[in-house]
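The other protein chains are all here in position, but one chain of the complex has been omitted.
In order of appearance the chains are A and B, and numbering begins at 1 in each one.
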Amino acid sequence: MNSLSRSLGVAAIVATGFAFAAPAFAAGAGEKPPRQTWSFYGPFGTYDKAQLQRGFKVYRENCASCHGLSKLSFRNLSEPGGPGFTDGQVRTLAAEYKVKDGPNEAGDMFERPARPSDRFPKPFANDELAKAANNGAVPPDFSVIAKARSYERGFPTYLFDIVTQYQQQGPDYITALLTGYEAPPKGVKVEDGLHWNKYFPGNKIAMSNPLLAMFDDAGKASDPNYYTDGTPVTKLQVAKDVTAFLMWAAEPKMEERKRTGVKVMLWLIVLAGLLFMLKKRIWSRLDAEPSKAH
Amino acid sequence: MARWEFRIRRGKKRKRDVADHSTNAMQSGDPNRRDFLLLATGAAGVVAAGGVAWPLISQMSPDASTIAAGAPVEVDLAPIGEGKAITLKWRGKPIFVRHRTAKEIEDARKDDSAALPDKQADAARVRAFEGKAQDKWIVVYGNCTHLGCVPVGFSGEYNGWYCPCHGSHYDNSGRIRKGPAPRNLDIPEFAFLSASKIRIG
Partner (left out) sequence: MGEHHSTYVPNTGIERWIDARLPIVRLMHDSAVSYPVPRNLNYFWTFGGILMFMLVSQIITGIVLVMHYTPHVDYAFSSVEHIMRDVNYGWLMRYAHANGASMFFIAVYIHIFRGMYYGSYKAPRELLWILGVVIFLLMMATAFMGYVLPWGQMSFWGATVITNLFSAIPVVGEAIVTWLWGGYSVDNPTLNRFFSLHYLLPFMIFGVVILHVWALHHVGQNNPSGVEVKNYKKDTVPFTPFATVKDAFALVCFLMVFAWFVFFHPNFLGHADNYIPADPLKTPAHIVPEWYFLPFYGILRAIPDKLGGVVAMFASIAILAFLPWLDTSKVKSGAYRPAFKIFFWVFVLVAILLGYTGSQPTDQAVLTLGGRTILDMVGFAQILTVMYFAYFVVVLPLLGLFEKPKPLPASIADSVLASGHAH
């Protein structure tokens, strides 16, 4: 390889760098979310089952009444790489939900208890109803929300992200948002029906603090035994748990993907090594007797 | 592209060009190492190709939602009057549930000794609940064992089912009596949960 190769290589890297500068979220104000530690970080990162189960509890009790999970089925909760509920638990849980079915022989739609194969029912029958019930804003569905939210990393940080594997903009943002409710700065007027959040782009968010009921003003948990597994109930912990659950909901095959990826990578390295040696072998003939190649 | 060329080359070159190419290589190095290299690379390539092929094949198998939707279902038999039958859909296929009259059961049993293309006693085609044979109830897949058409109920020469596609006649037990179908109507896996409730699957 000559100097051209090197310069082209550098150019390619720089090119990739600039090209990916696309900021992924609104340009409006909103503090950069602090970085959290996640069990699913990196090529070998996996979900923490206990955390996903806690997160599901938080989702169910604090978010589910407005935010659907429409792409998920109850059965997903017991599938490998997820929260690891048992089939029995999932059946019981599903039966607590009512889903619409039918029509029956009389031509009527009816409600029945959900089965594991059913998808999570939507909290609102349609967007108009959701809007009417929520001050004109439709609460977004949570199926892929952890992948649908991001924030700008800036040049050249996002270049390093390729190597460092940082891709948790979504989870970091969601956790920040859940812990970012505070009193507005002096002199800033927040209109009725809006709330101040230091991480929300534009700062004024329609959603009221969803964890409000769980903590008092001093940040003390109203129910210290909210978690049955002994995990301390803090605002950050609760936010992180529900975020981890949402990340799993958005990317339920992540563990399978990474496992496969490790195997593929190892195999490619072996193959590349073999081909490199073979290539050297074959091309060395030219050094021996250049004109005999044909 | 490179890989198949490589394989073509390995297949074809061996014979002819060995004289040209390989001898040079042999002279310039250990021949065993080269052969091992070639073999190992080829083998690694084949394994990689297999690894790529598997997901491409596997993706056509029933997906997780299809499998989940094909879970067992419970059927309440109470609304089905004597001498009546219903057709229900399970895993995309019709299933006939027929409530036979005493006369029909008797007819079916009598025919156990008739010349049946697919010999099977009527008693073997019904299921029991708490040790008692529920012989009023015939539950069969509604697809003709010939080529999969749906036979018409309460018709044909044996008052069972008649398949209009190619003229197969079944009796009320779902046994093939006449026509091109090779087998009796298949019976899905099912069990009585109570005297008037079954679970299919």
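Simple rule for what comes next: a residue touches a chain if its C-beta (ideal position, glycine included) is under 8 Å from a C-beta of that chain, and two chains touch if they have at least 3 such contacts.
Keep in mind the model is a prediction, meaning the values are calculated, not measured.
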(request) Please pick, from A:A132, A:V188, A:L212 or A:L286, the residue that touches the omitted chain in the full complex. (result) A:L286
(message) Using the touch definition from the top, which of A:K98, A:R112 or A:K253 touches the missing chain?
(response) A:K253
(message) Applying the definition given at the start, please give the residues of subunit B touching the unseen chain.
(response) 1-3, 5-6, 8-9, 12-13, 15-16, 21, 55-56, 58-61, 63-66
(message) Need a quick check: the contact residues on subunit A for the chain that isn't drawn.
(response) 1-2, 4-5, 7-8, 11-12, 14-16, 18-28, 43, 71-72, 76, 140-141, 143-145, 147-150, 161-162, 165, 167, 169-170, 201, 250, 252-253, 256-258, 260-262, 264-265, 268-269, 271-272, 275-276, 278-279, 282-283, 286-287, 290-291, 293-294
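In this section, only the chains that are shown with their structure count from here on.
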(request) Averaged over CA atoms, how far is the centre of subunit A from the centre of subunit B? Could you give it in whole Å? (result) 39
(request) Using the touch definition up top, name the residues of subunit A that touch subunit B in the complex. (result) 73, 75, 79, 115-117, 264, 267-268, 270-271, 274-275, 277-278, 281-282, 284-285, 288-289, 292-294
(request) Show which residues of subunit B lie in contact with subunit A when the two form their complex. (result) 20-21, 24-25, 27-29, 34, 37-38, 40-41, 44-45, 47-48, 51, 64-65, 68-69, 71
